[in-house]
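Every protein chain but one is kept in place in this view of the complex.
Let's look at chain A:
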Amino acid sequence: MSAFDTATRLVYLAAAAGFVLGLHLMNSPATARRGNQLSAAAMAVAVLVTGAVLIHDDSITAVGVVVLLAGAAFGGAVGLYAARGVAMTAMPQLVSLFNAVGGAAAALLAVNDLTDGTSAGTSVAVTAALDILIGTVTFTGSLIAAGKLQGWIPSQPLVFPGARALTGVLAAGFLGGGCWLVAAPGDRVALVLLVLCGLGFGVTMVLPIGGADMPVVISLLNAFTGTAVAMAGFVLANPVLIIAGALVGASGTILTKLMADAMNRSIPSIIVGGFGTGDAPSVGTSRDAHVREVSADDVAIQLAYASKVMFVPGYGLAAAQAQHQLAELGQLLEARGIEVSYAIHPVAGRMPGHMNVLLAEANVPYPQLQEMDEANPEFARTDVALVVGANDVTNPVARRPGNPISGMPILDVDQARAVVVIKRSMGHGYAGIDNELYADPRTGMLFADARRGITELTAAVKTLVG
């Protein structure tokens, strides 16, 4: 190994260490930003040293330089524009798009390696085929997911006749294409077959998935992208790609597992059975449970004279764009010396942790954002729990066996001394079952749209306390 080679490899190793340390710093909101900057610096170093390698090798053509710089400038501009302008509610779409481009880039590396004329060995061909398969599936799958999240593609599960059969054919196609490619690396027909089947499979995999399952899908596709990048590292024999890809694969896998648990689905059933097409919400209204309806003024009195208030925001809050109003109510109560915190269920949002970002954007300080395990013991000493836009994740029947949400981790809202639910109607949540919390004598229902309800509450509290 020449001195230059040694130096570049050491730099790559340092970059990989930077990624690990950067992720490590993410374990607290206080250090997370520094962690991300460290990770970015490591990336910059890796890119610079690769530039040095290109100059040192001196094999790059003049056109190659232009192509490289033009591609970087174009991609960089698009990425920067998207990152600066995106609304926080649209984060899941953006992350999906980054999954898509990352997966596609990884697949392109393998395509290039198999077509550049040099005969690849069997082991390289295996990883290249895996890279192309995972990368193409991630590319189209993430694009479909982003389209669903953005509302360009209907978010209901889309099932057309023969979809299952087509998925099967595509799976057979990429298996056959992959094996063929391993047997004859560089065979163009096999390569095209693999790419097309992978692209098609990504579409048929995500189309039947409903919008509410998106947190699982995004996490899974994130894990896929990471794995594709690691496979690209095998193909290029570059450890920094393997390490970085494995880190992302691990992250995506952990989040997939967390999301699947929080939604009461097992990962095998998700992967094998298609996603959540089964439990479409049952039609019809709930039985006429005895619920207690309350007015904004009643709730304002409860809130103003409480000593501890817990907000329980769900996706309905984000859908109504009411997080700023909720944060304002929280600040008002805090100013009165009331202890305010937010109990956040893992699936409150369209991607893991989404609700926290939305509330942080609305100026809620992060010590008030409590995750489920932290929040649950607190409910017993909470005077008022205010549930906005959350339903199934507060349903006490999850603690009993024999219903669709049995065993699902829930927020122990029913432990609070009083509960107020802001909700438009008695409609069902995603699981399509009655929420026993609403019939609890300690629960008051404030029937209103999330945004209007909170605004009225804030106004009522203001009038009350002058």
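Here is the rule we go by: contacts are C-beta pairs under 8 Å (C-beta built on N, C-alpha and C of every residue); 3 or more make two chains touch, one makes a residue touch a chain; residues count from 1.
Please note the rule applied: contacts and distances are computed from a predicted model.
*Asks:* Name the chain not shown, per its UniProt record: "proton-translocating NAD(P)(+) transhydrogenase", "Tricarboxylic transport membrane protein", "ABC superfamily ATP binding cassette transporter, ABC protein" or "Lipoprotein"?
*Replies:* "proton-translocating NAD(P)(+) transhydrogenase"
*Asks:* Using the touch definition from the top, which of A:229, A:312 or A:457 touches the missing chain?
*Replies:* A:229
*Asks:* Touch as defined at the start, partner being the missing chain; which of A:323, A:394 or A:458 qualifies?
*Replies:* Only one listed residue reaches the unshown chain, and that is A:323.
*Asks:* From the list A:180, A:366 or A:447, pick the residue that touches the absent chain.
*Replies:* A:366
*Asks:* Touching the left-out chain: which of A:7, A:43 or A:196?
*Replies:* Answering carefully, the residue with contact to the hidden chain is A:43.
*Asks:* Write the list of chain A residues that the hidden chain touches.
*Replies:* Contact residues on chain A toward the absent chain are 16, 19-20, 22-24, 26-30, 32-33, 35-37, 39-40, 43, 46-47, 50-51, 53-54, 57, 59-61, 63-65, 67-68, 70-76, 78-80, 82-89, 91, 94-95, 98-99, 101-102, 104-106, 108-109, 111-112, 115-116, 121, 123, 218-219, 222, 225-226, 229-230, 232-234, 236-255, 258, 321, 323-324, 344, 346, 349, 351-354, 356-357, 360-363, 365-367, 369, 371-372.
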